[in-house]
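Rest of the complex left out; these chains stay put.
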Amino acid sequence: MKEIAAFEAGIKLGALFHQFIGAPVSHDNAEILARAMESCMKLQPYVAEAEVSIDRKKLEAKLSGFGYCSLSPEMLRARVKVRISEVEVEAVLEWDEERNYPLMKLVR
Amino acid sequence: MKEIAAFEAGIKLGALFHQFIGAPVSHDNAEILARAMESCMKLQPYVAEAEVSIDRKKLEAKLSGFGYCSLSPEMLRARVKVRISEVEVEAVLEWDEERNYPLMKLVR
């Protein structure tokens, strides 16, 4: 059962990343975009909790001459808790500076 | 100039469709998802107005056994007004039942 919950958690993070990377983002809409992303995660099977945030410093660093940028892997953070019957797993997506990679991992 | 405005309007509708098709959607998050999509359009260069809506009847018809579905071409509607100096163009995205196609067209 724990395997299934881990599988489901993986689906949610892979989905989030690949659905939304590239979306236009700035300080103006980072909040609503993150909330909409959470709302999408929460609809999916077995999701008990979901949190998404967009790192404002990394967003700032990426802003184009037009005042916004594309949502990029460096600035995206997420946490999802999946529950199937009594079994829970939690997973996060976080930029790994050392590997230069949007690392997804099980945290419990 | 009118050509450039028309080009910019095309970019916005193509971007919207291909960024968000596939996103998890239900009656619960259709509103916030549509607002987030508008917020993305409004960031892009020369956008004066943007409206996005998700057809609830078509959404209803697509719901899976899990109570939500993927945002699909049939249910997405959008309107964008682009303004460059004095020149304005307006374009819409709307499902064309006859052609079975998410038709994008200039309306003025």
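Order of writing sets the chain letters: A and B. Residues in each chain are counted from 1.
One rule holds in what follows: contacts are C-beta pairs under 8 Å (C-beta built on N, C-alpha and C of every residue); 3 or more make two chains touch, one makes a residue touch a chain.
Quantities reported herein were computed from a predicted structural model and do not represent experimental measurements.
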Next on the checklist: With 2 chains in place and all of them the same protein, how many does the whole complex in this file have?
Outcome noted: 4
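Operating definition for what follows: only the chains that are shown with their structure count from here on.
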Item to check | chain A onto chain B, rotation angle from CA fit, given as a multiple of 5 degrees | outcome: 180
Item to check | Centroid distance [mean C-alpha coordinates] between chain B and chain A, Å | outcome: 23
Checklist outcome for this item: Within the complex, chain A is touched by chain B residues 15, 19-20, 22-26, 28-29, 32-33, 35-37, 39-45, 66-68
